[in-house]
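One protein chain omitted, others in place.
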Amino acid sequence: MIMSNWLPLFILMTSFLTGIAIFFLREENHSTRSFLNIFNAVLKIFLVGLLMWGVFNGHVYEFRFPLFLGFDIVLNADSLSLLFVCLSAILWLLTTIYAIGYLKGTSNQSRFFGFFSLCVSATTGIALAGNLFTLLVFYEFLTLTTYPLVVHKGTKEAVKAGRVYLMYTLLGGAVLFFAMVWLSSLAGPADFTERGILSSVATEYHPQIIIIFFLLILGFGVKAALVPLHGWLPKAMVAPAPVSALLHAVAVVKAGAFGIIRVVYDLYGIEFCQQLKILQGLAIMAAITIIYGSIRALFQDDLKRRLAYSTVSQVSYIILGVAAIGPIATIGGIVHLVHQGIMKITLFFCAGNLAEGMNISRISEMNGVGRHMPWTMGAFTIAALGMIGVPPMAGFISKWYLGMGALQSSQLWIVLVLLLSSLLNAAYFLPIIYAAWFKDSKEVSFQGLTTKWTQNRRYLLYPPLVTAGLTLLMGIFAGLPFSPLGWVKLITLREYGH
Amino acid sequence: MTQIIASHASVWTIMLPFLSGVLCFMAGRRIGTLIGVVTAFILTILTLNLGVSVFQSGPSRYAIGGWSSPLGIDIHLDGLSVLMLGFTAIVGTCISMYAFGYFKDRKGLKKEKNKHYAKMGTYFWPLWFFAWGGLNVLFLSSDIFNIYVALEIVSFSAIALVALKGSVDALLSATRYFFLTLLGSLVYLFGVGFLYSAYGVLDLGLLETVIRPGMISTVAITLMTLGLIIKTALFPIHFWLPPAHANAPAPVSAILSGLVVMGSFYLLVRLWFETFTGVIMPVAGQLLGVLGAIAILGGALQALRQSRLKMMLAYSTVAQIGYMFLLFPLLAGNSIGQGFAWGGGIYFSISHACAKAAAFMVAGSIMYALGHDRIKDFRGLAQRFPIGVFAFALAGMSLMGLPPSGGFIGKWMLLKAAMLTGQWWYALLIVAGSILAACYIFRVLEITLKAANPGEKALHIPLRMQLSSLAMSFFAILLGLAATIPLEILKIDSPVFFQSMEGFIK
Amino acid sequence: MSVNDYISVFFIGVGVMFFIAGILGVLRFPDIYSRLHALTKADNLGLGFIILGLALGIGEISMALKLLFIWVVVIISSATSCYLIARAALRMGIVPWRKL
Amino acid sequence: MSTAILYSITGIIIFTVGLRGLVIYTHFLRKVLAINVMGTGIFMFLIALANRNSNGMPDPIPHAMVLTGIVVAVSATAFILALVVRLHAATGHTSFEAIHNDDRGAKL
Partner (left out) sequence: MNINIFDLLLAPTLIFLAWQMLRARDLLVSIVLFIIFGVLVSLAWVQLQAPDIALVEAVIGSALTGALFLGCLGHMESHRKKIVIEKIKISKGSKVYDCFLSVLVISMGSILSWSVLTLPKNVLGLTDKIQSALAKSGVENPVTAVILNFRGYDTLLEMGVLFLVVVSVYALHAIEPVSIKIQPRQASRVLIAFLHILTPLMILVAFYLLLVGGHAPGGAFQAGAMLAGVGILMLVGGVAFSFNVERWVLRFIYVIGFGSFLLIGLGVMGGERNFLEYPEYLSKKLIFLIEFLATISISFILVTLFAGCSGFLNYGKSNSGTVRGVSA
């Protein structure tokens, strides 16, 4: 079927065209905008479902648009990309609902939702990219579309954060650009294939290939917030809560991690990586990031900043899983892509709710909030426990597989890193939970929830509840075939070929 | 090879602008404007038609007056010239549409001021069409002396357009522009004199066959290159460009930065890689490359320091010209890299034309609305003037070289040429230049995104202006998506070995 | 060389002498009016002699007439321009030189 | 040495004299004069070398080129002089330096 090759493009276009259409809507046209947003998000989920069904049955979708001189824009639905697409589609819907409530009564909404949709289409593009070139195109596109979201508030602080964000991401993009052109002059337009393509490059170019590998990691590492390159992430916290949620859970950070997965598995190939002995370095970088992020998180009083550093550390689990060779660690890493996304988005939704409902943004102010906002804090608790890795939350599954994988490839130090970081996770999450539920507020008496919160309660509350629920379900039903874990096993099977 | 065709379409593309320039002068402002806009559209259709015919039947020559070269003057049509014609037409049409709105009476302005714009509008059209006609002559001519006359037409109309505003700044920059561009023309003419004295022919194609390496050729090429470098405003002789481009009315800045710069660059490329291929020394290319490199960095750093938007864009032009000149050292490398260098340089120049024209149009719209172009007072512009800022952002993408845009494709190809020929320092430079470009573009964008100062007054910008700048910037982006078409056209009768364009070291 | 040629050379020589005298006048005379005097006199007469000499040398009637025509035009224009210069000088307030 | 060589080198020297003048002298009119001198140098170069045929007939193509060149030169001169007049009327100065200094003086 020829038409079915267009399916990936349709999926991309649902959010892209929505974005463009929203730009042209007048500011006051709230209902049309909301309808357009939600309708398209649902449509997208439906299309993704269709795609998923096809891929599961072994159908290959490939959309190819020749751009110039042998470089094509390729949209390719393989099992790995589907995982990411699926995640982004679902979380887009939830975040959109949340954002509609969150932004009620503020200005510049058309611009916000326009870029919001474009940002998701960029993420979809990254997920579906069938070659490095396409990946780069959407990666840069993501930078451009998230920038207006980061500076959305237009305050001095926001603009400053936006500048930092741009500086990091554009530099990363430039490095990536450089590396990619270099690679393409050695190996031509590099289509992603399972188990990589670069092993065919002649041995005399291997030193260059290794340098390119690290340049690529550097480029993607900026967005994935690998440690020396993470500076933008905590600063970008000034953005509105839905943006932070999107940035941390789905779009930016994940795009970086996803890029690294693509490079290691589908461009270089795991065996070729082993042959070049380049994964060890990556693993060490990831481990440092994990520990460093956790420690920094401990000392933050601002809730969103603490979550930001938590992201720094958690995303590197994915990279660690990729770098620790072996199928089981791979499963752990890739599945964490989904799990971390779901859990982190819950946390950010909740942080946003606290800020909106009770004007609380600091952990020291959180004593006893559980009593005033029980649902929000309930969702927060589930997600935080998941982050720590308490069974039966989803986070446990990923950590389990990571640990098992490390044992399997007999890299004990990785297990140690995991344990240490779990301890640290507990150290920075548990006090929050404790304070929220069991401590009494010593401050001035409770003034009551804001009117904004009471008016928009359903928009703001349902999304975190759903994601919290998903956190639980993904943990409990991890064994089912269409659960993230099941799907990741399928991916791993294809990557390792056995 | 090339055939003689009986089609007169190419003559019409040259003569129509002159004809309508004359008509505009005769008809006065109101009717002149209409004539101008209609002509622009006709020209676009004509050039597209010409492009299709070249695409189908290959390159051709046309002997003006029936006297073919060496006695007479030939018009030659090949991929490169058709591409240049086509993009001039597209950019020109957008600029014409923009000028249509720009010189109209402005609501909310004093009568005196409006009279000023009306008078500018009266003379803008004939001068602009002469510039356009001159460019078309330049792109199609195959005779080095005829090209000199074309260069003069372009320069004179450009200078008059710069001076159009009548302010001291405008007059001063026009005067400076005049001296340098005339110096450039004369030096070029001297080179022509040397070539003719040595070889007795003026036709580019014939020269290619008779030219021999030696003292005289070197001197001639040096002189011609020097002249054209002055006109293109490459690094050490770039100082005249920013004031001239920044002090002109917005449509004029778009014409200058977009098209006029492209014209002299085109000529330089044509001479170096078709006529003089046999006698160019690689070291000369490296020299131009070094100048280009300094221009990229210096221009971008200067752009960062500017407080006025148009001045910033003008310095950005200086930097982007530097990129175009990277073509010269990169083309000297191996045959795999050549195709990329050639394609990249040309592609860069056309996408720069689109992007910079769009950016200047937006700058003009902002000046129209606010009455100034101080960057620090752009707060809240994204909210009040979203189409313009969006167009600026799109144009900026191309200037920065972010995908998908024409600038990206151009940079990609140049970068690849640098990699393939092993001149990786140019690759680093290209990347560094992009980052600097991002710095100055986002410096503007971030201020527009800041919350607005309440109570600031602004004129309403006509939709026609907004849409034409938007269309122009879309074109800059479209160049990144539909790169195949221009590149295929460029391959027609290309002097460079294009076969291995997909190639990589294996 | 024929007699005609000798005569021709003689006339041209006389013309040149006039010119030299004129130049000396321009260089040595004290003010603009007297310089103008020297110049125009030399011009008209000197040119006249030269043209006479040339006409004899060529010995062709049509050519001679053309040369004559040139002389007439030059005389008229130099007279006019001399007058104009002198008038302009007077208007500017330049006082004619007087022997002290 | 033939006439052709003599005059062509004379042309080159005139050109260089003009070039130096263009850069070194400040007054606009002097600069315009210098440009005209440069042009004349080039024209002389062209015409001189057109005149070295063995059959004694000069080559008419450079003649035509120079005719065109002279007309272009006079157009250019008229154009720039009109600009200079405008600039002089607006600023009272006749050189870049003077205008620049004036400008700086006004700012101080």
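Some points to look at:
The chains carry the letters A, B, C and D, assigned in the order they are written, with residues numbered from 1 in each.
The rule is simple: a contact is a pair of C-beta atoms (placed from the backbone, for glycine too) under 8 Å apart; a residue touches a chain by one contact, two chains touch by 3 or more.
Note that this is a predicted model, so its numbers are computed, not measured.
One chain is not displayed; in the complete assembly it touches the shown chains B, C, D. Checked against the full complex, the candidates B:T47, B:S96, B:S197 or B:S405 give a single residue touching the omitted chain, namely B:S197.
Residue in contact with the omitted chain (choice from B:G51, B:G101, B:P126 or B:G205): B:P126. Although one chain is not shown, part of chain D still touches it, namely residues 1-10, 12-21, 23-27, 29-30, 32-34, 36-37, 40-41, 43-45, 47-68, 70-79, 81-86, 88-90, 92-95, 97-98.
Mapped onto chain B, the footprint of the missing chain covers residues 6, 8, 11, 15, 18-19, 22, 25-26, 28, 62-67, 70-73, 116, 119-120, 122-123, 126-127, 130, 133, 137, 145-146, 149-150, 152-153, 156-157, 159-160, 163-167, 194, 196-201, 214-216, 218-219. In the full complex, chain C touches the omitted chain through residues 73, 76-77, 80, 83-84, 87.
Note that only the chains that are shown with their structure count from here on.
Here the largest set of C-beta contact pairs joins the chains A-B. Chain B and chain D have Cα centroids separated by 27 Å. Once the centre of each chain is set as its mean CA position, chain B and chain C turn out to be 58 Å apart.
Not a single residue position of chain A touches two or more of the other chains. Chain B makes touch with chain A in their complex at residues 339-340, 343, 380, 382-383, 386, 390, 393, 397, 402-404, 409, 411-413, 415-416, 419-420, 427-428, 431-432, 434-435, 438, 442, 445-447, 449-451, 480-481, 483-484, 487, 501-506.
Across the interface of their complex, chain B is touched by residues 23, 66-71, 107-108, 111, 136-137, 140-141, 143-144, 147-148, 151-156, 159, 162-163, 166, 170-171, 173-175, 177-178, 181-182, 184-189, 202, 205 of chain A. Residues 145, 149, 152, 156, 159-160, 163, 166, 168, 171-172, 174-176, 178-179, 182-183, 186, 189-190, 192-193, 196-197, 200, 202 of chain B are the ones that touch chain D when the two sit in their complex.
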